[in-house]
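Written below as structure tokens is the structure these notes are about.
Note that one protein chain of the assembly has been removed; the remaining protein chains are unaltered in position.
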Amino acid sequence: MNLLPGKYRYVPVLAMVFFGVAAFTPILNEPGLQQTFAVAFLFAALALTYDLLLGFTGLLSFGHALYYAAGAYGAAYAMARWDWGIIPAGIFAMVFATLIALFTGATALRVKGIAFAMVTLAFAEAGHVIAVLNMWGLSNGDQTLQLNFDSVPDFFLGVNNTRNLYLLALVTLILIYVAVWWLTQSSMGRVLQALRDNEERVSVLGLKPFNFKLIAFVLAGVMAAFVGVIAVIVTNNANPVMGSTQTTISLLLMVILGGIATRWGAVIGGLIYVVLSQRLTTLDTQGALSGLPEWIGGPMSEPAFILGVIFILVVMFSPGGIAGALYRLRMKFGSSVK
Amino acid sequence: MEIFITLFITGFGLGALYFLVASGLSLIYGLMGVLNFAHGAFLTAGAYATWYFTTSIRADGSLSSYVISLFIAGVVGALFAVATEQILIKYLYDRHIDQALVTVGLGFVATSAYLGWFGSDPLIVLPPTQLYNTVQIGDAFVGIDRFLYIGVAALVLIANFLMMRYTRIGLIIRAGVENRSMVTALGIDVRKAFTFVFFIGGFAAGLGGALATTYASGVGPTLGDAFLIYAFITVVIGGMGSVPGTAIAAIVVGTTQVLVNYYVQGLGDFVVVMLLALVLLVRPQGLLGKVAH
Partner (left out) sequence: MTSNAAIRVSDLSLAIGGAKIVDGVTLEVKPGELLGVIGPNGAGKTSLFNLISGLRPATRGNIYLGDDDITNESPASRASKGLGRTFQTSSVFTLLPVLENVRLAAEAAMGGSMKITRRAYSFKPAIAKAEEALNAVGLSDKRFTPAGALSHGDKRRLEIAIVLASDAKVVMLDEPMAGMSVENVPVLTEIIRSLSRDYGRTVLMVEHHMHVVLGLADRIAVMHQGELLICADPQTVISDPTVQSAYLGESL
């Protein structure tokens, strides 16, 4: 499924160029804003990897955050405890995450649908517990595992270099976007989309559904781990929240909000989600909610509350999210679709 | 040996709490195919109801206040659950994934609403002094509250059994779990049963929430989320749709978790997850689950 007709194909490219250039202009010059957007880009990238599972393969996983966290912790650990440079640490983290994804994926994929969702949830929770409780001294618990500043080049360090972090995150998003785009256009990617539609049909074509689903699962996991490695550089630490169910659920929210199986829907969902969460918090601190009674003002000051409500409304009234809504608008006003 | 007895009964008690959450989850899933991610929010609602009642309405710390608060928590959980079914789930019939997603959203919204209303710090709920007593078994001393959890869960299990066996709605639920289309084809309105399982599931969860304030010495916005994950594990291990299976699985999960956690903090949670993986490898439909079609 591709909702973008030919003439809109260049829009994502233009958007990325815009964001790249904007960082050098007054529009996006402020380090605080750049940091917000850097985080937003990383979450957009993560949402894309999640969409590869949910939208393009039809796998509803509640444990995707595990691989993000494995990437982050793997890299942070190798840098902090072994004094490795960022490159070998990053490679180590991705190998580490691959092994975990292989094992957990192969087990979880023995069941389908909702049971699969629960099993992935349980695996992620196990990882989360290790991180929270600092089991075997691996994670430093709630203190977070700090980035070893000796392991990364100087131009990624300090407030003066926030723009470089911003660009690093943007490049990460572009890389993931291209990778997901490539995957979904590839021969294998088409099998994944066929699986999403009808698994039995795929098996009588002579293709083993399990193998393909496992490949998708592991690839999505490895890409999430890559984002995790970059996140350590951008946010300077690996922390337990990264592996929490909350993180996976926010990815789910992003993808559904933006529209599944469209790629750019996940990106928009991710950007909106992160930017809105941050802005809504400032809304509260600026006193915009002070006129409201406490029983409604309290929840309204939690960005998650508003995002959750929007999410419920989207699921109930606008299947396909923002992308689906745009698509319906276009159909309604009759612009030609190939 | 003493320590083993203490741990075992504590784990049994925790398992009883899991059962209270998981039995509703299992029935809702078995009957309607809805994985209810908002179930933890029902539990938390019950827990806050207990907190409110025992600190603001009848703060005398008496056993009777506590018992009343249990009941109120159950009702709050049940009302929350019924509202969920009537306002959200009902309009998404046969859109199973969307139903699950809506409950995810609701859980998300509820957790942040609790956060906005009650703050992130846990609120202390003091149980009546009688529950601080211990019982001696052999050489071991076991907190009496553990037996309360087990007793309440046992009551719920028995009530469940009697209802399933001897009432019309119970019959419809049992038949519906086996084969929903058949029941509908017989001209029976399953939708009432849908509302009903949400009611009893929500009641059990609210009750579990009230007891959880004693187990966890208080209530915070994410109390239910913590229980929900292990309740999910319990449901999968027990076999979705099977209440007896859920009961057995709850005991296994609770005792394993507590026993292992005593020796290595956190390892118990880990072992439980591995147990889930093991069960799935050997018996994908769970202990007492029907074979998936």
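Observations on the model:
Each chain carries a letter (A and B) given by its place in the written order, and its residues are counted from 1.
In this section, contacts are C-beta pairs under 8 Å (C-beta built on N, C-alpha and C of every residue); 3 or more make two chains touch, one makes a residue touch a chain.
Just so it is clear, the structure is predicted and the values come from calculations on it, not from any experiment.
Contact with the undisplayed chain is limited, among A:G90, A:G127 or A:P209, to A:P209. Of the candidate positions A:V39, A:L53 or A:A194, contact with the hidden chain is made by A:A194.
The set of chain A residues touching the chain not shown comprises 1, 182-183, 185-191, 193-194, 196-198, 200-201, 203-209, 338.
Everything that follows uses one rule, which is that only the chains that are shown with their structure count from here on.
For the pair chain A and chain B, the distance between mean C-alpha positions equals 31 Å. Those residues of chain A whose C-beta lies close enough to touch chain B in the complex are 60, 107-108, 110-112, 114-115, 117-119, 121-123, 125-126, 129-130, 132-133, 135, 245, 249, 252-253, 256, 295, 297-305, 307-309, 311-312, 315-316, 319.
Of all residues in chain B, those touching chain A in their complex are 29, 33, 35, 88, 91-92, 96-98, 100-102, 104-106, 108-109, 111-113, 115-117, 225, 229, 232-233, 235-236, 240, 264-267, 269-270, 273-274, 276-277, 280-281, 284, 292.
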